[in-house]
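Structure below; questions to follow.
Omission of a single protein chain aside, the complex is shown with its protein chains in their original locations.
As written, the chains take the letters A and B, and residue 1 is the first residue of each chain.
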Amino acid sequence: MRVAVIKFPGTTCEIDVYKALREANVESEVVRYKEFDGDKYNAVVIPGGFSFGDYLRAGSIAANTDTMRQIKEMADSGKVVVGICNGFQILVESGILEGALLPNLNMRFLSKWVYVRVNRFDTVLTKGLNKNVLRLPIAHAEGRYYHDKPELAKRLAVLLYSDERGNVDERYNPNGSVLNIAGIANEEGNVIGMMPHPERASFKLTSQDGSIDGLSLLRGLKRVEA
Amino acid sequence: MKELLYQVELIIINKDGVRDPEGETIQRYVVRKLSDKVLETRAGKYLLFRVESNSSDEAKEVVKKIANESRLFNPLVHKIIIRVVRDESSGN
Partner (left out) sequence: MELVRKTLNRELSEEEWLTIDALWSEHCSYKSSKFFLTSFPSSGKNVVMGIEDWQDAGALDVGDGYAIILKVESHNHPSAVDPFNGSATGVGGVIRDIISKGARPIALLDMIRVGNLDNKRNKWLLKNIIAGIGFYGNSIGVPVVGGELSFDDTYTDNPLVDVAGVGVVKKDKIVPSVIKQPGLKIVIVGLTGLDGLGGASFASRKLSGEDEIGAVQIADPFAGKVVLDATLEVSDKVEAIKDLGGGGLVVAVTEMANGFGAIVNLDDVPLRVKDLSPAEILISETQERMLFAVKPERVKEVCEAFEYYEYPCAVIGEFTGDKRIRFLYRGKEVVDLPSDLLLRPPRYRWDVRRSKREVLNERPEVDVERAIRKVVSSPDLVDKFWAYSQFDYEVGTSTVLKPGEADSALISLPNGKLLAIKGDANPDLCVEDPYECGKYIVAEAYRNLATVGAKGIGLVDHLQFGDPRKPEVYYQFVESIRGIAEASQFFGTPVVGGKVSFYNENKEGKPIKPTPLVVMAGIVEGKFLRPRIFEGLSIVVVGLTRNEIRGSLFTKLFGNYGEVPKTRLNEELMASELIIRAINEGKTTFVKDISKGGLVGALLPIIAKGFGVSIRTRAIPSDDEDILAKLFSESGARFVLLAEEESVKWLEENAKGIYVSKIGRVTKEQKVLELDNEKRIDLSKEIDNYYYNYLEEVMSNY
């Protein structure tokens, strides 16, 4: 077993991610945050939800845990770290990924299916992807990506909110993110965070328009497992 | 007389006796791990107004009126704290 799906108190998507990884033929297990031992895994997924109620700022309390100190070491040593939604917020709050995730511009929780354009194909999840526009759902109140150095953010960006043909425009920006950024990775591409939920676009029956674009992303973890 | 500029701070916080899950969670999972000297943590909202006014009392009244009439807080749950300081940047 090489992939750990972390459950913090308040995490809500751990079973969904586990099921989607199984669909992608990636072996994984759900690990509660206190029991997590980074040495046992070569990849970790931090799923969505409301860790510690998202009190103070989304992800800020989880970022303070020993679990995240271990995950930072994993990231630094080149292991794979994926954060989805609240997991992305936690990665940013922990300083493992750059930038900040601020409250949506309209100050509301927003649940919606969006299109994103893939901006980088050199990350663990996007390497070898055969599509450049993906249909995925978002569901968050604090997803407005912010970076004080837009040039750097542009280089790190992996997913950009777009229309179905991949045109990136302010009109398709659901939350006011700088440069329409929906997900970023570190320079090396082993640490990636995104607001959209790939696990929710992994099953034909429950996916809008039957999209399984999320599954294509999650299959990237197969390479790690090998 | 030319009006002065004041910074008026409005703090909206749960009343004493009303639960504050956010403060409690921060206390339990963050604060308590770092210090045993902190007995309680409470969370609230902070609004800062820049107000033109002749006096600090008047500036305070303006904000108080806004808070009361606009449902900036729910009097059943919250209490408000209003603090006034002169805005030195105004050059007045």
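General observations
To be clear about the criterion, a residue touches a chain if its C-beta (ideal position, glycine included) is under 8 Å from a C-beta of that chain, and two chains touch if they have at least 3 such contacts.
Note that the structure is predicted; figures quoted are calculated from it, not measured.
By the touch rule given at the top, the unshown chain touches A, B in the complete complex. Note on the undisplayed chain: of the listed residues A:38, A:87, A:137 or A:189, the one touching it is A:137.
The omitted chain makes contact with just one of the residues B:28, B:42, B:65 or B:83: B:28. Remark: the omitted chain is touched by one listed residue; of A:64, A:186, A:202 or A:216 this is A:202.
Hidden from this view is one chain, which touches chain B at 14-21, 24-25, 28-29, 71, 74-77, 79.
What chain A contributes to its contact with the hidden chain is residues 9-10, 12-13, 15-16, 19-20, 32, 34, 48-50, 52-55, 108-112, 137, 139, 197, 199-200, 202-203, 205-206, 208.
The definition used in the following text is that only the chains that are shown with their structure count from here on.
Averaged Cα coordinates give chain A a centre that lies 35 Å from the centre of chain B.
Those residues of chain B that touch chain A in the complex are listed here as 21-22, 25-26, 29-30, 33, 43. In the complex of the two chains, the chain A residues touching chain B come out as 52-53, 55-56, 61, 64.
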